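Mind looking over this structure? Questions follow.
The complex appears here without one of its protein chains, the remainder shown in place.
Then we have subunit A:
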Amino acid sequence: MIRNSWDVFKHFSDEDFQFDASINVMTSDEASEDITLMVCVEDTGTGIPLEAQSRVFMPFVQADSSTSRHFGGTGIGLSISKCLVELMGGQISFISRPEVGSTFSFTAVFGTCKKNLFTKMEKRNAEDLPSGFRGLKALVVDGEPVRATVTRYHLKRLGILAEVVSSLKLAAGSCGKNGSLTSGSKIQPDIILVEKDTWISGEDGVSNVWKLDWKQNGHAFKFPKMILLATNITNSEFDKAKAAGFADTVIMKPLRASMVAACLFQVLGVGKRRSQGKGMPNGSSFLQSLLCGKKILVVDDNRVNRRVAAGALKKFGADVECADSALLPWNLASAFGMHCMMFTFRVPFTWVFSSRFEATRRIRQMESQANEQINCESMVEEGTARKGQWHIPILAMTADVIHATHEECLKCGMDGYVSKPFEEENLYQAVAKFFDSKSTLKSK
C-alpha cells in the first residue's frame, strides 16, 4: 500500500502537474537508517466547520448530519487514517477553513533499503489498462485547477492527452471556431469532459449555443462527444444534461481509470459497423484483457442461450462452464473456483425472484461460511477485493433491461446485470467493476 501511494505521489510531482502535495524528509537518523517523511495534502473542498474540528478523528463522526447525505461515507475514514499513521510511528493533523478547504498532514517513519532492490521492482500496472485510448485528445472543462489535475492524471494513465480550460466558453474559443489553424496550445479534441459544477454554474444554454457554433463551421470535423464528470447527479440534472447534448453516460467520481475507460468505450463506441478511426479503442482487446483466463459459470435453463453466451465469453478468453438452472443446487458447489457467475431465469417474475433469490442466497451463505474459515488461513483469493473475503460477482443476464430488474437484482444479492444477447459495451461495463487488474490475481 505504501508503495502504491509513493507511485501516486511521484506522478503528482511530475513537471506537468501542479498538484499541492509535498513530501519532505524531516529527519534522517543516520544510525538507524530511519527516515521520517511528512506528507501534506491540500484541497479546495468545503472545509470542516470549526466546531466539528475537534471530533473528526473519532469513528463514525462526520462534520454534521448532512455530510452523509451530500457526500456519502460513514465517517470512519479519518479514524482509520489516524490509526494507520500512528501504527507507522507518525502523527496526523490538519488545518481547515470552511469554504476554503483543508490541509491534512501526517508523518510516518520509514526504513531505508538497499539501492539495488529497486531494479527488481515491477513497473506498476500501467500495462494492465486498456491501451486503445492512447493518443486520444481530451479537453477537460473544470473551474478548479487542483481537481482538474487529478482528472488529467487519470486520463494520462490511459494515454490520453488532456488540456484543461476553466469554462465552456473558453473551451469553445480554444477548440477552434478557427479549426486547427489557431496557434498555441489549441487542440482538436476527440472528447470533451465537463465537470458538472462548472457546467451548472456557467451560463444556461451555453452548451447548446456552442454546439450550434460547431455545426455552423461547415467543414466536416466530427463534433466531439461531451461527457459529464460528477460526484453525484440528480435525475433532473441528468435530463438537463442530455437535453444539452451530453452523452448519456456520466463518469462518476472518484475517478478510476478502468471506469473512465469503460465510459469512454461506451461513448466513443466500438463494433463492426462503426469506423475504426485513429485512436478509437478496439473493444475486444479490452474485454480480452479483463476476461482472459477467468472462470465464469453461465446458468440458463435454455441450452441455446447457454451455448451462445458461452461462445461469446470464450471468444474473450474466459474459461466457461455452463449449468442448467434446473440442476442448480448440485452445481452450487462448482460455484467456488469461479470468478463470476451469470444467471438467467425465466419469467414469470415471481418465479424468477424466488429462484434467483434462492440461488444467490445459498451462494452468499456458502461464501460467509468460507470466509470464516479463510480468515484463519493465508490463502490467496480469486475474484475478491480483499484477502479473506469471498465474494463471487453474480450478474443477471436479462433481455428485459428495465429499471425494476436492476433493483430486484440488487435485492437478491446480485451485483449487477448484463443485457442479453450480449453487447460488448454492456458486458465490458458490467465486468470492469469486478475484474479490475488491481483486485485479481495475475492469470496463469
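Some notes on this structure:
As a working rule, a residue touches a chain if its C-beta (ideal position, glycine included) is under 8 Å from a C-beta of that chain, and two chains touch if they have at least 3 such contacts; residues count from 1.
In this text, contacts and distances are computed from a predicted model.
Chain not shown in the complex: UniProt lists it as "Histidine-containing phosphotransfer protein", one of "DNA polymerase epsilon subunit 3", "BZIP domain-containing protein", "Histidine-containing phosphotransfer protein" or "Replication protein A C-terminal domain-containing protein". Touching the chain that is not shown, out of A:L87, A:C113 or A:V304: A:V304 (per the contact rule at the top). Mapped onto subunit A, the interface with the missing chain covers residues 272-273, 301-305, 307-309, 311-312, 314-315, 346-348, 399, 420-422.
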